[in-house]
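Omission of a single protein chain aside, the complex is shown with its protein chains in their original locations.
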């Protein structure tokens, strides 16, 4: 006998795993399921695409590459299951799959019973009435591999744009902006453009790792080559879509465009971005801005300047220090997280920030489309 | 003879003026058009609603109420044109209209020719090929009146939630958190919960106003009464939707949830939000958190703690100091904005932040729906 | 004291009043409210638009123009409240408003108590727990005025397309296709392209009107000038979007593309649409089709042939013959509808079909955009 009331009580909590307006991607998969993936829909046809366009970005995000990230070992090999024919996109959905290989479920048995403070365990149970507790299930940062794969496709839609993300602050220790050198970003395990800071951070993260502690970080992302005119008032502002994209990354608690919170401390004169005509030596006819407090976006629409975004990652909630918590039955307990984890999740968040920037920009390019003649 | 190529070149730039997933609202209207408004769709039926539920919130945002805001005089009287029958919502779209009365187009004639630095003028022209230059047209903060009206409807969908926004920092001068008193918020023209700060700000804003300068501000918003379980992974996280909602407000450049950027400077131990069982004295059976660094959201889902959000407003771009700019023809010029303006747009942004919080929470309540149990 | 369970029980039923993917329009308004309207979002900028582009289409749909339609008298004057500046669209939302003038609420007092069979009264009550019973409220065909206004805007986005709808069958009496003459459509009160049929229908509808009865009709709509390539697999097929658009019109119970149900009775040979090269005499290089069973759509994408759609309107449910029904309290009663009504709602449905065709085509043109080079 069907009890509808009972059934309805169960069918109450929905999900939402698609991002984008015309370039839409849907991700799926859990930390310890057989695989995870993304379906990218709305990608234009006739773009050359193969696994080798995607793999380098997954490799950059891959765990286990240095002692500063989680020691989980994943090949993170991507397979394209649809949407490509004879090396070109066909305009149909692109299905990307990454198999999970190193799942070690045994490490996570304790989580089944107690809520890890700072994690989504309690909130998921409150919402869904159950959760896949193995490695955090769907709330694991492992899901971001699917975003990085989708982001690699998005990059091919905006070849005129160069996107660079890097850690600009780690554990409260900021880079020296005068010492910034983008060529350094790939030369250290921290995506750090300042070699001196990278050296300091090595000691910092090592200490945190050994103490079973964790650190936060700020990731900055700069996109050059974005023409004026991308974005759409009022509720699809480029800035608003970037904010949603970045705040949706695991462990992110803050987003800034341009000067961000610092702008709230400036006067109108200090915050002004004066403009100049294209000038005699210009070969593109584009006006010059003499400052970029706005981070390349005014009224939600790109101005032609570099789009600049900053993203705050909290410290990983998984720490060895016991923290008061409760069990699923509501009893008092203490939780210390012994499993593998990133001592600073912001580091591996860097390629994810890049991917989300690419996805938002590609979406808005397709929304905007035609160049003015 | 129709020239399709020509026509196509013109038809290239789209817009997006709807926000929300199941509670969706669409706003329309320009600063100097005949009216502006919002259509709220997805509002449940059988909720008591009349103009008097909306007007107080519009009044709080209304210009010309003190010497610290723009001197434009608008009655901002809202009319409900549909969706209500015999005092109750019917489940059909609620059309809200506010007529513009004090438009004074003459003040804005100069903008037609030159781009105001920091404003959306140049970006709109780049996108659309033309713009309604009167008072900023659609990019004017006047559009936020429509959001405040829609937000008042949203509040009625979440009567269990109390939403309070206030300015916590103005021109770099922060409130004393130990002196915070919510009852003070309505007692000064700055939505300031700290009377001593309010007094300092009076001098600050007066000076800026007289100098034709402007100031930034940070608005904080706290929502209590949100049960655990609202929000939806992955791309409809409560935090991500709040980020989009807040970053979409005019002049906003940064958004934080909970500790925000400060969390990036904490260790995992410092950032932990320990939990305790409901306890003997509890009359609701809800677990207790001993801290709220997370701002009431974990994994994108509410935890039952207060939802806390901070929003950075840049200083108004309209200043009397001449700033280098260009004309629509690309010639060098200088612009100083003589028209009426808010010396600190963050002040009147406060009711808008509250409205957006209400709209996001109502949307997620409707997405979540049934209570467990 | 707030009873949340009680409140929740009330907040259960949502609405959805927006149509379209990138050209999105939202309608609002009830039959007997102060006004109704549409907000058109996503319309490209720089299109010349004034009320005079919209009014003729509203006039074609207007009630009270002949004795064959409802005698309600409405001026149906449209006002553009936003989105147009100096005669051109700005890319921002276009708010269109039509005030209701002849509402005569007294005619509808009986409906408050009993459910009119065939009308949406019972279903609305079942969904929303209440309804605006005056003239059917939101379920009134009066809402279609807002669609016709929005459709007039859509036409300007697809100037290369010619859209013609006409009644091809009324009360089971079909036109003679050999006698079809599009110039006749505006020469009779039935949008009938066959003058002999129009004459027969005059008697038919007169008889129905006098008897307080009603008749059904089939409306056919042909769009020429649609290039090959509009539409999008799989769930945004041009055919699927047309089906939704047409089935969403009041009183519609069937939709066909091309041969429709007749195609189910053909063999593959009979149903084939052979193709020929553009040919020597061609001046556009477009291949020729020798038949159009497909109605201009294959695989959900336009083929370059005329897009052909047929729409079945049921007879108006408002009749003078008493029909068994129940009251809102569940008691047996009988209902006869004495108010003003259309004896054949399909007639005034014709401009609505045209409008929906325009809206779907404009949406898909914007989705498709660039012509292949």
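The chains carry the letters A, B and C, assigned in the order they are written, with residues numbered from 1 in each.
Everything that follows uses one rule, which is that a contact is a pair of C-beta atoms (placed from the backbone, for glycine too) under 8 Å apart; a residue touches a chain by one contact, two chains touch by 3 or more.
Since the model is a prediction, treat every value here as computed from it, not as a measurement.
**Student:** Out of C:63, C:171, C:306 or C:351, which residue would touch the omitted chain in the full complex?
**Tutor:** For the chain that is not drawn, the touching residue is C:171.
**Student:** Kindly note down the residues of chain A that lie in touch with the hidden chain.
**Tutor:** Missing-chain contacts on chain A: residues 2, 4, 7-8, 10-18, 22-24, 26-30, 33-37, 39, 41-47, 79, 81-83, 85, 88, 90-95, 97, 127-132, 134, 137-138, 157, 159-160, 365-366, 369-371.
**Student:** Please give every residue of chain B in contact with the chain that is not shown.
**Tutor:** 22, 92, 233, 367, 369-370
**Student:** Suppose we count only contacts with the excluded chain; which residues of chain C make the list?
**Tutor:** Within chain C, the residues touching the omitted chain are 8-9, 11-19, 21, 27, 115, 117-120, 122-124, 126-127, 129, 138-139, 143, 169, 171-172, 208, 213-218, 227-237, 239-248, 250, 252-261, 263-278, 285, 287, 290, 293-295, 297-304, 312-319, 321, 323-326, 330-332, 346, 367-373.
Keep this in mind: only the chains that are shown with their structure count from here on.
**Student:** Just the number, please: Cα centre separation of chain B and chain C in whole Å.
**Tutor:** 37
**Student:** Using mean CA coordinates as chain centres, what's the chain A-chain B distance in Å?
**Tutor:** 25
**Student:** Taking the mean of the CA coordinates per chain, how far is chain A from chain C in Å?
**Tutor:** The mean C-alpha positions of chain A and chain C differ by 44 Å.
**Student:** Which residues belonging to chain B are in contact with no fewer than two other chains?
**Tutor:** Within chain B, the residues that touch at least two other chains are 8, 11-18, 27, 127, 129, 138, 369-371.
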